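A single protein chain has been removed from this complex, and every other one stays in its place.
== chain A ==
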Amino acid sequence: MATQAKRRRVAGPAGAGDPDPDPVAGFLSWCRRVGLELSPKVAVSRQGTVAGYGMVAQESVQPGELLFAVPRAALLSQHTCSISGLLERERGALQSQSGWVPLLLALLHELQAPASPWSPYFALWPELGRLEHPMFWPEEQRRQLLQGTGVPEAVEKDLANIRSEYYSIVLPFMEAHPDLFSPRVRSLELYHQLVALVMAYSFQEPLEEEEDEKEPNSPLMVPAADILNHLANHNANLEYSPNCLRMVATQPIPKGHEIFNTYGQMANWQLIHMYGFVEPYPDNTDDTADIQMVTVREAALQGTKVEAEKLLLYERWEFLCKLEMVGEEGAFVIGRKEVLTEEELTATLKVLCMPAEEFREFKDQDGWADDKKEEDSLTITNIPKLKASWRQLLRNSVLLTLQTYATDLKADQDLLSNKEVYAKLSWREQQALQVRYGQKMILHQLLELTN
């Protein structure tokens, strides 16, 4: 039931003393003007939603029903904005690792344009000064609350990239075109906020199967579609057609229930990093915990005694790198029902645990002697049936990973189970607790399966 699945409601931005006419009415009127048709069965609302604005079903909806269609001309991207020509001409200068600079410049321009075609759309945006992403938390708080989850490291990387791209590409570009970017948008702080907004609200059109090899599409803003909140157990999704983007129901939606899109199969750590929210335990069925690949190597190293064994281990590791199964930066991803990086982890356990002579032979044949056996599958039903050596290595890797957190499972469990204590935690503390707890539960499940 949707009520069960609801996330705790976030306290939305206050009115800020600004007696604006209802921005929703203005937005809906804009929708009509640009040909964005909303089914009468849906309503934009701040009531009955898990956070901020959301869309609620006014009448029951069947799977397959069209909720609304967004014409491609109404999208806001580097190709549809008022300075699209300039951005296209200057494409080379705006190249960067992220690929987000042209869109961000489009947003910076439209935000300061006196009569932007998208002004009524901007009116529904969250208050940029109140975004919940960990990138806005003080660094100390981030480390203290999210240690071991992977989020602090990811945020540090983002902050460095944002700063670097702003000073080397964005600011020079804005200063070169001062008539298009008024001084009030030439701000690193605003740039940070827009990056967070793009993380949380933008969409990326999936590539076709055959276009696998191309660069991923740039992000773009889809008015109306970005109003929908996310749940793992979602009931709508976005379909891309040549002329428009269609939000279609994927489950029956009873009257009064919120309509939820899916942002992808997201773990809580990814949700908090990119979107600033989490799903409380046990709602996020897509939650995962990572085991760093080098941690497995470390666990294997612990099992070696003499130098010769250590050297052999490094040889095995080199071989796995060559097969592109592992890397210094990568992680094995453990879900609730199975290991998601099955191929990589199976190969790693196999190569690290096989007897030395077998490894020699395996290496010579370049790893293609065997066909993949069924018993090597890494689902929760199958893990207890793996070879003892594999289970032991897996177990030790989990134990090492659990040590990277600041607290153990019990500490988090105590906070979570005590409703009074939980309620007294700040919003950030609650979110961070959910991220840590979900990961530790997955890791502990793996411990039990490898016992």
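In this section, a contact is a pair of C-beta atoms (placed from the backbone, for glycine too) under 8 Å apart; a residue touches a chain by one contact, two chains touch by 3 or more; residues count from 1.
The working rule: contacts and distances are computed from a predicted model.
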"Transcription factor IIIB 50 kDa subunit", "60S ribosomal protein L36a-like", "Protein cornichon homolog 3 isoform X3" or "Neuronal-specific septin-3" - which is the UniProt name of the missing chain: "60S ribosomal protein L36a-like"
Candidate in contact with the missing chain, chosen from A:S29, A:Q95, A:Q204 or A:S426: A:Q204
Touching the absent chain when the full complex is considered, from A:T149, A:T341, A:Q434 or A:T450: A:T341
Touching the absent chain when the full complex is considered, from A:G148, A:P219, A:P280 or A:G438: A:P219
Listed residues A:G35, A:P63, A:P172 or A:G264, member touching the removed chain: A:G264
Touch with the omitted chain, as defined above, among A:I162, A:L231, A:A249 or A:L449: A:I162
For chain A, residues in touch with the removed chain: 96-100, 150, 154-155, 157-158, 161-162, 195, 198-200, 202-207, 209, 212-213, 216, 219, 237-238, 261-265, 270, 273-274, 324, 329-331, 333, 340-341, 366-368, 371
